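Here is the structure we will look at.
The complex is shown incomplete by one protein chain, all other protein chains being positioned as in the whole.
So that you can tell them apart, the chains are marked A and B in the order they are listed, and the count of residues begins at 1 in each.
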Amino acid sequence: METVIEQVPLDKVIDPSLKKKAKIEVKDVKVWYDDFNAIKGIDMDIKPNTVTAFIGPSGCGKSTFLRLFNRMNDYVEGFKMEGKIKVSGDDIYKKKVNVEELRKEIGMVFQKPNPFPKSIFDNVAYGLKIQGITDKQLIEERVVDCLKQVALWDEVKDDLNKSAMALSGGQQQRLCIARTLAVQPSIILMDEPTSALDPISTAKVEELIFKLKEKYTIVIVTHNMQQASRISDYTAFFYLGELIEYGKTKTIFTNPEKQQTENYITGRFG
Amino acid sequence: MANAQYQRDLLNESGAEMLAICTSQLEKAKDAFLNHDSDLAEEVILNEIRVNALDLRIEKSCEKFLALYNPVAIDLRFIMAIRKINFDLERIADHACSISKYVVEIDEKIPPHLFEALQFQTMFDTLEKMLGKTTEAYEKKDVKLARKVFKKDKIIDKINADSFAVLETEIKKDNNIISEALLLFSVIKKMERVGDLIKNIAEEIIFYIDAEVLKHKKKK
Partner (left out) sequence: MNNIQKNRLKDQIFKVWGIGCTLFALILLAFFIGDILIDGIMRIDWDFIIDLPSRKPEKSGIYTALMGSIWILFLTTIIAFPIGVAAGVYLEEYSKKNRLSAILEINISNLAGVPSIIYGLLGLEVFVRIMGLGASVLAGSLTLSLLILPIIIVATREAIKAVPKSIKDASYALGASKWQTIWNQVLPASSGGILTGVILALSRAVGETAPLIVVGALAYVPFAPESPMDEFSVLPIQIFNWISRPQHGFIENAAAAIIILLLITFVMNGVAVYFRNKWQKKLK
């Protein structure tokens, strides 16, 4: 099957920043669930090595839009999509596209931390295991490296065989991020990653996102506007399936172009 | 966000109150000075306490708003603007107060012909109009009204520029008026500063409503 994006050989522990800078181009994308028009025609360009935040009231389509990038909507009954989405120049909805390859390039972190009911080590190694990698040393190096990247290493290094379910919520979420990093994606999608966490864990995850920005392109859906203003470079405001405004975060929060955007971020509605 | 909205409205009203108080202080100071009315002047000096109290209240409210409500966009610009407006208004009231102090401290009346030569009435009237326009712009959130203030300030600048030559001439005519002349010169300088301060306030209103920064720019 045709691979979507040129894959760097995985038998080497490689610095992701050496890979192609991944950007996402969206052209006139529409989404339906049966008869319901969830996304009504959106154009957007996501720039490499940036953090882009999607904000908007509940049900406005931002999670649906996010899941278009790694084709997780494919599993929803009645899903239909029109338009083009290109990742690093390749249309990811072409018939020949290998969805599993796509998901190695574009990782996802979910709202509620969802570690597998296995050990910490096995969680992080899972992505490598399903690719058929058996080199024990490589796997171990990668696991350690990823746990260090998410600042979890010191907390778990004494027993990597402990069950992941025994970790705290914040630790579990960082573990899920480490698990995503292990397959060396170039883009990381995050769907409200801290909404189930306490403030200190949230701060740790935000710090992590800030660090990850150097090597990865990050898109994050958030309900928390202060979070969007704290950590993102670009912000997109969605409402009822439409992209109302998309621009630099500092502009959106000091002087947005659309009145609707201003009404939302100042709390006058939504 | 009802609480934030309510607090914001309160602050808005406080801003309007400050504008009103400082306008009235300036008017009274003008009347006191032009008519050498020391009773009126005393009033102005006593009122200064109210002005200062309101100034502190507004400062504190701004700090509280920033800490509690995380304002962004227009709300944030409003807080930033109102702090500066408040600061400038307090300075205007200060000037009004020191003019009133002159009236109280000095016994002799100033010869009316000097007032005329220096165009004091025009100057005060223009300042009053500028403050009036600015207050209207603040209440109606109207940028066009705010912009009209800049032109008027040129009148003040001209009067100020001419004052040196005028006073020189008057002193040469009559040496005895030197102390009055020096006093008048000082008051004109203060009024020129008041004109600048009102201009600043207009700039802040334009920043708050339109996000346009006019500071240090040439105005048309």
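We take it that contacts are C-beta pairs under 8 Å (C-beta built on N, C-alpha and C of every residue); 3 or more make two chains touch, one makes a residue touch a chain.
All values derive from a computational prediction rather than experimental measurement.
Looking at the complex as a whole, the chain kept out of the display touches A.
Of A:114, A:168, A:226 or A:259, it is A:114 that touches the chain left out of the display. In the complete assembly, the contact with the undisplayed chain comes from A:103, out of A:23, A:62, A:103 or A:174. The chain that is not drawn here is touched, among residues A:88, A:180, A:217 or A:261, by A:180. Residue positions on chain A in contact with the hidden chain: 70, 72, 75, 77, 100-104, 107-108, 110, 112, 114-118, 126-127, 129-131, 165, 176, 179-180, 183, in rising order.
We adopt the following convention: only the chains that are shown with their structure count from here on.
Taking each chain's centre as the mean of its C-alpha atoms, chain A lies 54 Å from chain B. Taken together, the chain A residues at the contact with chain B in this complex read 225-226, 229, 252-256, 262, 265-268.
Within the complex formed with chain A, the chain B residues making contact are 1, 4-5, 70-77, 211.
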